[in-house]
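Below is the structure I would like to discuss, written out as structure tokens.
Missing here: one protein chain of the complex. Every other protein chain is in place.
Now for chain A:
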Amino acid sequence: MDITKTLDAKGLACPMPIVKTKKAMDTINSGEVLEVLLTDKGALNDIPAWAKSGGHTVLEQKTEEDVLYFYIQKG
């Protein structure tokens, strides 16, 4: 997977992870992939729901040592 951009949103609380993810998404092109690192567990459900509503695709998500990783392809 080619990662176009990485956003480190660790330590941020809701709603900032999504606000920042949205802003980062606005800077990449359709088909490109944004990697997002988070620690707010609320994002576990909110990122996929937000991506779906915006027409983006979560290609992969994983948790490593309490950090959530999302790989979102811009729609």
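As a working rule, contacts are C-beta pairs under 8 Å (C-beta built on N, C-alpha and C of every residue); 3 or more make two chains touch, one makes a residue touch a chain; residues count from 1.
The criterion applied here is as follows: contacts and distances are computed from a predicted model.
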Name per UniProt, for the chain absent here [options: "O-phosphoserine sulfhydrylase", "FprA family A-type flavoprotein", "ABC transporter permease" or "MBL fold metallo-hydrolase"]: "MBL fold metallo-hydrolase"
Where the missing chain touches chain A, by residue: 13-16, 18-19, 22, 41-42, 45-46, 49-50, 53
